[in-house]
Structures are given as C-alpha cells and as structure tokens.
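Below you'll find the structure I mean.
Showing chain A:
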Amino acid sequence: MALLEVRELSVTYRPRDGVPVRAVDRVSFDVAEGEFVGLLGESGCGKSTLGNAVLRLLDKPAAITGGTVVFDGTDITTAREETLRSMRWARISTVFQSSMNSLNPVITVGAQFEDTFQAHGIDPGHRAAELLAMVSLDPVVLRRFPHELSGGMKQRVALALALALSPRFVLLDEPTTGLDVVVQRSILDRLRELQVELGFAVLFISHDLGTVMEMADRVMVMYAGEIVEDQPARAMTAAQLHPYSRGLLGSYADPRAAQISVTYVPGRPPDLSREQRGCRFAARCPMVVDACLSEHPELLPAGQGLARCLMVDSPAIPGGFAVPGRARVDTAEGPPVLAVRDVVKDYRGGTRAVDKVSFDLHSGRVTALVGQSGSGKTTLAKLVTGIERPTEGSVRFGATDVGALRGRKLRAYRRHVQLVFQDPFAALNPTSTVAYALSRPLRNHLGLSAAEAGERAADLLEVVGLAPAAQYLDKLPHQLSGGQRQRVVIARALAPEPAILVADEPISMLDVSIRAEILELLDRLARDRGIAMLYITHDLLSARMLADEVLVLSEGRVVEGGPTLRVIRHAEHAYTKLLLDALPKPV
Partner candidate 1 sequence: TGTEGSSGTTATAPGMVDFLDYGDFGGGTAPQANYNPYLDATRLGATDYMYEKLMVFDNYSCTPRPWLATGFEWTDPRTLVLKLRSGVKWTDGQTLTAEDVAFSYQLIKKHEALDTQGLWNFLSSVEATGESTITMKFDEPGASVFTMAINVPVVPEHTWSKIPDPVTFVNTDKPVSSGPYTVKAFNPQQLTIERNPAYWQADKIKVQEIRFHKADGGGPIDQLKLSRGEYDHNAMFVPDVKKAYVDRDPEHNHYWYPPGGTISAYLNLTRAPFDDVAFRKALTTAFDHQEIIEKAQLGYVDQASQTGLIVPAHNKWLPAGLPGNGLVKYDAAATDAALTAAGYRKDGTGRRLGKDGKPIAFTFKVPGTYTDWVAAAEIVVDGLKAQGFDVAMETPDPQTYEKDRAIGDYDALFGAYGGSCNMYRNLADPLSGDLSAPIGKKARSNYIRWHDKETDRLLEELRVATDEATQKEAIAGVTKVMMEQVPMIPLWYGAKWYQYQTDKAIGWPEEKNPYASPGDNLLIITNLRPTG
Partner candidate 2 sequence: MRYFLRRAGFFAATLWAAVTLNFLIPRLQPGDPAEAIVSRLSGETRIVDPAQVEAIRKMLGVPGGNLLAQYGDYLSAVLAGDFGVSYTYFPYTVTHMIAEGLPWTVVLVGVTQVVSFVAGTLLGAWAAYRRNSRVDSLITLGSTFVGTLPFFWLALVLIYVFGFTLNWFPAQGGYGGGSSPGWTWAFFSDAVQHSVLPALSLLIVGPVGWIIGMRNNMVQTLGEDYARLARARGLTRRRIALTYGARIAVLPNVTGFAIALGGILGGTVLVESVFNYPGLGRMMLEAVSNRDYPLMQALFLFITIGVLAANFLADVLYGVLDPRVRGEEAA
C-alpha cells in the first residue's frame, strides 16, 4: 500500500458571488514511502488546490466535492478535526508557495518552533537549533523575528519547520518561487540531500520545469484540473506521452546547449466554471482529431506511466509548437544609439548600486544584462531611462546627456526610450482600458488626435499579435491573460516608436509557456524594427535565446561581457560560472 493514496479527488470553489469552479477534477495518484514526486502544470491549473486538499487545508469557498485521500491508512477527507490535528506535521507537513508570509510576523522564529512542538506534546529540547543547522542556519535565528530574515533564510526556516517532527510526507508548493536563482539553488540542493538522508516522501509542486525534472523521481503533469500524464522523470524527459507535456517541456532547453530550439503552447486553458466535454486540451492541441472534441479521455497506462490522451499511441507530430528558429544575422556595428560610460550610482546610506559600468546599445541588437538579485540591473535600467541620475559617469543618447534631463526635456527623451515592465499585472492600470493605455503615449509623444490614436492603437495590437485588435481595445486588464497583458505593455512601449527599449525582467512573472511566446515577440521587434534593446534578466535561457550580447553584472560591476554564445558556453569569470551552476540539470 502506498503512503498516500488519492482517489477521484475533486475540489470545487463556490464563491458566494460567482460561478462554481471545479479546480481539481477526479484526480487519482499515489505517493510511495520515500518517493519524490513532482507536479507540473501551468499557472492556475489547480496544483496548489490539489496540495491543499491533500492536507485538508482548503478555505472557503473551496470544498472537497468528492473522492478520498488516504494517508497511511487514514482517510483524511473524513477524519475528525482532532485526529487530523495530531496527524498534521507529525506525519505530514508542508512548505507553502508563499513562505515569505507563512511565518507569524509578531513572534520569534523560536516561538514558532515551540508552538509546533507543544501542539504535539513533544519536548523541544535542542531540536530547533539542530533543525536550523540542518538547513545551514545559525541558531541565533531562533531569537529573530521573521522580518529580520532575508527571503532565503525565511524559506530555510520554513523548510526546517516542516521537518521538525520528522514527517513521512512533505508537501512542497513552489517553495522557492520569488527567490534569487543562486539562493534557490542552494535550498533545493539542501532539500534533496535531506530527503535522501531522512527518507521522507515529497510531493513537489512547481511550474519550473527544469527543477522538477532534475529533482523528482516521478513527475505528474496537470492540466485544467486533471492529471494528464504521470511518468518517471527520466522517461518523461526522453519522451512525453501527452501533447501538453510535450509543449511544456518544449519550452525548456539548457542554455549551454550548442543548439537550442524552444516551443510554446499557444492559447489559454479552458474555463473551469463551464461543463467540459471531450479533451480539455483539444482547443490547443496540434494533434486534435474529431473524437477529442466529444470523448473525454481517461488516464490510462501508456509508456512507462499513465497518460490521458486519445492519441497517445499516434506518433508525435514533430515541431507541433515549434517556433521557427531565426537566422542569427550579425548586424553590422554602426554608431551606438546609447552610450553608457563609467556610470556610478550611489544611493543614500552609501550603497553603491552601480559601479563604473560602460556599454553601448546598437540599433537592431539586443543586449542582455544578467545577474543575481541586487546586482544593480534595475538601477542601470533607471539610469538609462532617466528615472535616476548617475552619481558619476554619463549616459548619452546621441548628443543628449540623459542624466541632465528634466521636466519637458525628459518627457521628450522618453519618446525615444521606453520601458517594458517586469510585472504585467502591475504595469497596467486596472481601471483603464487597453485603448486608453495605448492612446496616451500616442497622443502625448506623437501628437495624434483621438481618432488617429485609436487607429494606431489597433495597429499596435496587431503588431504584438493581439488580433483582431477590436476584440481587445475595450478590455480592462483583468479581462486579459498574463501573456496578453504583457503584449499590451509591449505595445504601449512601442507606441512612440522608440529607438531604445529597456525590458526589465519582462517574463519573470509569466508562465513558462507564455515566456517563449513573449521572447519570440521581442526578438521579432528588435530585428524588424531596428530597435536597440536592453534586456534585463536573471534567466540565462532567455538571454541565450534573445540576446546578441550578454553583460554579467555582479555587485554593480560588469564582470564579464561579450557575444551571448561565448559568455554562456565558455564562461570565464567565477561569478558567471556560479550563475550557470544554478541552472537545473534535468536528468
């Protein structure tokens, strides 16, 4: 008998003022003692909901509407609260998606450990300190309050806390999301070691493909509330059974590879508040046949695992989602559009965020700026766009010294330099329509009339692939998907026909499948329109895909720079190597 047996589990959200959403639909799977299982899936497909249901931690308006969860012989879905309470943590524990907020802000870390021991009648002794040592933290952390710890430290505390009572099963729901790549790496490495050492089973939820594929023994893929594929990781890396898995894995590649080609899955998942007929992936599937529209496939054995696809036995259509690889033309080096020379930026309190950085931007070329969190990437973007003034050095746009611009002149400069924001959810005013957002730069910078601006806005939407434009103009941001929003943000940045586009981590908040799509768009724009682009990221894969040139930034200094391929494949500086080491190495 498996440690955890989930059978036909369904979860429905029934908001008081909304339509019910069946977020988890008849899901069945097992987790064996000591097994490390990964759960993959696009944002919103029901991963966290499933995890919470397994722990029976669902809050209103969600409720388990069917099925059972049997853990070690006890049915969790029907267990009494007290039985459950004593089971929790002692045998089954968790680290949440947002463990930044999962510690009580007003009591010390130590007190939270004590709470946990006390609730289970265990004498804490020195366990807390030992546990912290296990995740490489100093015991003084016990006396600290959560806000006194960095994100990575909090995450480690959460992990230590999860292991406090030596549980047999730990649910990890994106335990490192939002952390710096390097930190993330060290935590995950530690986690894997501990798992091997202590032998607990893990259900690891993430949409970070590389990581899941590297860490898990077995991987399940979820789509629209259902498990669509379940295979050993190794087997899945080699061959995906479900077209969706194929699309998903296609969007990942190792940036160090000699050749990379990345695909994406266009379209959006179905609306779960509606009755579903047929295969849920049918609308986005390149292999769709008529039967897919009417017949709902079951999760059936296939290959080395299970798959939910009628066409599972048909040969995969090669390049189903593939993005046509672009020819990497080396644009001739003309005069730089923007020249950054020895800029230094000191913030009050003595932080030197940027230290003597120099580089050029050329039209039609993409320069990537990579580096760990806090390395000064955003600060550089601010200097380039005139949001901040350099303490020393100069930023020159043709003959203009950007650092000296103010008021009207600065506004005029911004006609030529535009910014694409990291978070498409924050970059659009939730109360203004797409048409309004696009019309502002058109009217302000190009002096178009309202009618002209309207027409141009529609054109812009077509350019970024939101066609037909009429369908999007009157929408509010919340009516768009993340990818669509990011396209609107890009369209807005393109509106004044800038010479330079600064994109500050434009894809970090997006789902893997959408990332490729946006990257492709940016790439096209840079080439077709001859825009000089500064692409900021901590994701080497995207840098590899998009950039002609890479600058590696560490503690405000450029430690390495050059053509993309050279920097990534033949890194020389230790810091660059550290960044590369942080990349997952899927089996």
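Keep this in mind: a residue touches a chain if its C-beta (ideal position, glycine included) is under 8 Å from a C-beta of that chain, and two chains touch if they have at least 3 such contacts; residues count from 1.
The candidate set was assembled so that all candidates are chains of the complex that A comes from, given by their letters.
Computed from a prediction, not measured in an experiment: that's the story for all the values here.
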Touching chain, any copy counted, for chain A within the complex - options 1 or 2: 2
Residue numbers on chain A that touch candidate 2, as the complex places them: 55, 57, 59, 81, 85-90, 93-94, 96, 98-99, 101-107, 115-116, 119-120, 145, 147-148, 158, 161
